[in-house]
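Missing here: one protein chain of the complex. Every other protein chain is in place.
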Amino acid sequence: MDGKPLTSPASFIDQMVVPGDVVLDLSSMANQTIKLGGGLRQDSDAISVMKAGKLKFSRPNKYWVESSQKRYVPCVEDTVLGVVVDSKADNFLVDIKGPALAFLPVLAFEGGTRRNIPKFEVGSLLYVRVVKASAGMNPELSCTDASGKAAEFGILKDGYMFETSTGVSRMLLSSPTCPVLEALGKKLSFEIAVGLNGRVWVNAGSTSMIILVANAIMSSESLSGTKQKIMVENLLRRFQ
Amino acid sequence: MLSGFNVILSTISFSIETEEAESLKQQVSFTTTTIPTALLFSGIPFEKACQLRVKGEGGLSAATAGTMVGLSLGEKHFIRGGIAQDLRTDGRKRLTYRPISVETGVIPQANGSARVRMGTTDVIASVKAELGKPDLLQSDKGRVIINVDCSPTAAPIFEGRGGEELSTELSVALQRCLLGSKSGTGAGINRSSLMVVEGKLCWDLYIDGLVVSSDGNLLDALGAAIKAALSNTGIPKVHVATAASADEQPEVDISDEEFLQFDTSGIPVIVTLTKVGRHYIVDATSEEESQMSSAISVSVNRNGHICGLTKRGGAGLDPSVILDMISVSKHVSEQLMNKLDSEISAAEADETES
Amino acid sequence: MAGKAASVPSTYSPSPTQKKKPTIFKDVDWVRPDGRGFHQCRPAFLRTSAVNAASGSAYVEFGNTKVIVSVFGPRESKKAMLYSDVGRLNCNVSYTTFATPIRGQGSDHKEFSSMLHKALEGAIILETFPKTTVDVFALVLECGGSDLPVVISCASLALADAGIMMYDLVTAVSVSCLGKNLVIDPISEEESFQDGSLMITCLPSRNEVTQLTLTGEWSTPKIHEAMELCLDACSKLGEIMRSCLKEAVSISKE
Amino acid sequence: MEIDRPDGRTQNQLRPLACSRNILNRAHGSARWSQGDTIVLAAVYGPKAGTKKNENPEKASIEVIWKPKTGQVGKAEKEYELILRRTLQSICVLTINPNTTTSVTLQVVNDDGSLLPCAINAACAALVDAGIPLKHLAVAICCSLTGSGSVVLDPSKLEEQKMEAFMYLVFPNSVHSVLPEGSLHVDGEPMEHGIITSVTHGVMSVDDYLHCLERGHAASARISDFLRRSLQSQALGNPSKAA
Partner (left out) sequence: MGSSGASGNLEGEMEVDAFRRLFPLRFHERHLLESIRPDARPLERARESTVALGAVASADGSAMAKIGHTTMLAAIKMEVMTPSSESPDEGCVAIDFHMPPICSPFVRPGRPAEVAPVIAKQLSDAITSSGMINLKELSLTTGKAAWMAYLDVYCLDADGALFDAALLSAVAAFSHLQIPAVSINEDGRVVTMSREDGDGKLANDPVIKERRKLTLNCILFSLTCILHKKYILADPTAEEESVMETHVTVVLDSSSRLVSLYKPGGPVLAYASAVQDCIALTRHRVKELQKILNEAISDMEVD
């Protein structure tokens, strides 16, 4: 477990792969533990690709395929933006853009007891964390972090929510800060919440500013870093 | 297993001759006569064959009316007991009709129409005549198309597609009673009289029945309404231009003033006898229909001949009971025919006056 | 090619030049087209378990009338219907396109389905399969007259084959009135010229009539006679059906 | 033996391919695939919760809706739907999202021969665009046989009508693999030579069929390369073209 990528997969890392490609040969990497992320599957000794995208590797042993979709498939520990669809005695039903509605237990809040169940109206926007996501069951959400603290989770009031692809969300959350946000942040002050399910929420002092930020993010997909900066500058010039 | 069949039968004896069983007799009968046939082959325990069979659950009208009426056990007993003692809940005797009222010419656009009320059962029938081309196989006859529609306002169960099944059942029963057999005998409506030019031109009669309000005995009411509507029907006189060649349609001139009165002397009346318990009643209300085991609708013409018969309800009847019911309905039909004739002529007199 | 057929101009069946004369039926002593006596049924062939995919099935042949009935269930009701403590019976009758002399004339028989339902429901012990449905599907392969009675008898045989609990078998027979004569088990040709018809479905061992339909003009004695005729035939048919079932069991036992 | 084709192509030459993805806003995945003048638009919705009755709820289900350019849906369209559904089912990993339904809608924009292969290619690209987990890709090709027994690839509609026989073949894409050469071979044949779907029309000898298979393999490798390049072109929405 030296973390050094083996010679063979190295040729695929950070490369575009398409479904069917075999990226790892387990028979040649005995005694190693690897972790597979989205878009990869194990077929006896071969690890093959299920989605088109860029093969990513993170030390020491994580592999995944990075791709951008309009549909979200829930994954544990993802932070997402959900819309309350219905409330039941034990759960809120939340739409997180996945194939099935997610359950948010009424007690999954910091210090949550039967007495202080929060009231969310249908249509409320929540910033939540996925805690369970197994095939064949509705995913389960929580409004606390792993230590039970509310952290930044909870309802998002005011502002504007728009939908983009999962790729854009990931770009916005990447570090170092992506060029769009960096360029925008230099000139404007605004609040932003990004869900890995492709939903983004923006709030700022004026409506026009919100619209500008939203537009900048939506048109940043498929632009390179420098082009993003130019695009933001153009927008800001028009705004002022 | 099969060779034991007779042996099993001979060893069964039923000992449910207690008073309790006696009191149940009205509603319950035991299936003591035979072993269910499937039993022989499915190997199901014999006890099952001896279970109680509640009569009166079968039958479309019974089932639909039953859900609609929703009677309590006491009410059911009351209705049955009343019928057994020849005193029905509305004071009638078993073979008495509710008051019948007839109104003709209710739809001005139709060639003939009538509305018949029997108690709270309310139906409308209309007759429209259109010129058409006769069928190849029956070139000397016109067509008669009977269709019944159950208005959703008549009963809650008719909402949506609920009335469809009953509508078809009624339409088929009316066709059977009024149109006779394939060769045309026994037809109440003389289809040959609808002929204009043989093989070329004939009148097509569209008879539509509408159930406005449903409180039992729909078939009899519809039959009466159609009879009244037909006697109200005038078919325009048609002048056919001569010298049309063999394969061309003749030119026609339809008169606006001259009408031919439709001959209704052969049209039968329909009498439905509903069997409740061991007795039969005429003109059952929907409450009474919910208690029926089966019913027989007989159409009888002026000569006292049967021109159509339909049995309703799934429960079986003994053949001798059927024959008895036929003779009773024949007897009842005479009174109904006379009553209806006088009502129709009174209604037509009213119409001409106004 | 099949797609093309739709655009093809209408087709017709070439029919014989002259029409048959129906008058022969009215003569005092005429012979039935197939040479039977007036009160003689057509030769019948009955077989159970004709369709392997069904819970129970039967194939019945009366002369040229050939019918196959499959029974499915008791199984889950198709529609999410209200709770019912008795079982449901669902019947459907359909025709093949080649069943009738002229192609595609017998396809829709809505009233046959409801008549079949009414004929059978009195015989089936619906209490034995609450909340579920028994489907009875009939296909008329070829119609040669008296289709409905044959369908009904065949259906009751198929129900017995499926092991559905019944009070009795259901048998059905029809008679046609042609002039002064009553002929039993009429063929299509006789049916098309009949002056009246009467069909009885009954439970032969219980001597109960579950369905009775009558068309045409009848006097009471005539009805009497026709019913006697039908009931007698029904009970004989019942015997034949019974022996067919017994045979099937004894074969499967071997 | 050279055959003159109306558009001047050689026997083995395909028409220009073009593929653009993510062209519909509402659909979760979409693609437009064209081979010459045959153009098909594919849209993928889902996975949505639940499967239809009679479907296995332990697996994901796929439904295909075929929209012809004009006219009503007839038997031919029903057959296309069934072939597409079975073909797509065989390339999808159905166990990942059990009890869900993914619907694929295909809209024929223009039909100039080789319609079904074009639709399969479009559907495959749209599935990738929607991120539906796939075992591998599928590439489809139409091979046709002339009266003299020579094979002509990717026929136009005019050519299809003149041909003695033609067949639609679908193969897996040629994959890049870290495994040693030959480890993915089955019976001594590389995996991409396995037939996913074969639909033939017209009478031919068995040898002709096997000959077509070989030519189909060669052509499918080219389409496979094109599909890979088109998927790799990072700029989504920018149509990629190949001659």
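In order of appearance the chains are A, B, C and D, and numbering begins at 1 in each one.
Keep this in mind: a residue touches a chain if its C-beta (ideal position, glycine included) is under 8 Å from a C-beta of that chain, and two chains touch if they have at least 3 such contacts.
Model, not experiment: these values are computed from the prediction.
Enquirer: Using the touch definition from the header, name the shown chains in contact with the chain that isn't displayed.
Expert: Every shown chain touched by the left-out chain: C, D.
Enquirer: Give the residue, chosen from C:Gln40, C:Asn92 or C:Ser235, that touches the chain omitted from the document.
Expert: Checking the options C:Gln40, C:Asn92 or C:Ser235, the one contacting the hidden chain is C:Asn92.
Enquirer: On chain D, what residues meet the omitted chain?
Expert: 54, 58, 74-76, 78-79, 82-83, 85-90, 95, 165, 167, 170, 172, 186-187, 189, 191, 193-206, 208-210, 213
Enquirer: Name, in rising order, the residues on chain C that touch the hidden chain in the full complex.
Expert: Counting over the whole complex, chain C touches the hidden chain at residues 1-2, 4-5, 8-17, 50-54, 57, 64, 66, 68-70, 72, 75, 78, 92, 94, 96-101, 103, 135, 137-139, 141-142, 144.
By definition in this document, only the chains that are shown with their structure count from here on.
Enquirer: Report back the single chain whose CA centre is most distant from the CA centre of chain A.
Expert: When every chain centre is compared against chain A, the largest gap points to B.
Enquirer: Give the identifier of the chain nearest to the protein's overall CA centre, each chain being represented by its own CA mean.
Expert: Answer for the innermost chain: C.
Enquirer: What chain pair shows the greatest number of contacts?
Expert: Ranked by C-beta contact count, first place goes to B-C.
Enquirer: Rounded to the nearest whole Å, what is the centre-to-centre distance of chain B and chain C, using the mean of the C-alpha atoms as each centre?
Expert: Each chain's C-alpha centroid was found; their separation is 23 Å.
Enquirer: Hey, how far is the Cα centre of chain A from the one of chain B, in Å?
Expert: 70
Enquirer: Which residues of chain A touch chain D once you look at their complex with the stated criterion?
Expert: Within the complex, chain A contacts chain D at residues 8-9, 11-12, 16-25, 39, 41, 46, 48, 50-52, 67-71, 73, 99-101, 135-136, 166, 221-222.
Enquirer: Flag every residue of chain D that touches chain A in the complex, lowest number first.
Expert: 27-29, 46-49, 58, 91, 93, 95-100, 128-131, 133-137, 172-173, 175-179, 184, 227-228, 231-232, 234-238
Enquirer: Can you list the chain B residues touching chain C in their complex?
Expert: Interface residues on chain B, with respect to chain C: 1-2, 31, 33-34, 36-42, 44, 48, 51, 53, 57-60, 165, 168-169, 172, 176, 179-183, 185-186, 296, 301, 305-319, 322-323, 326-327, 330.
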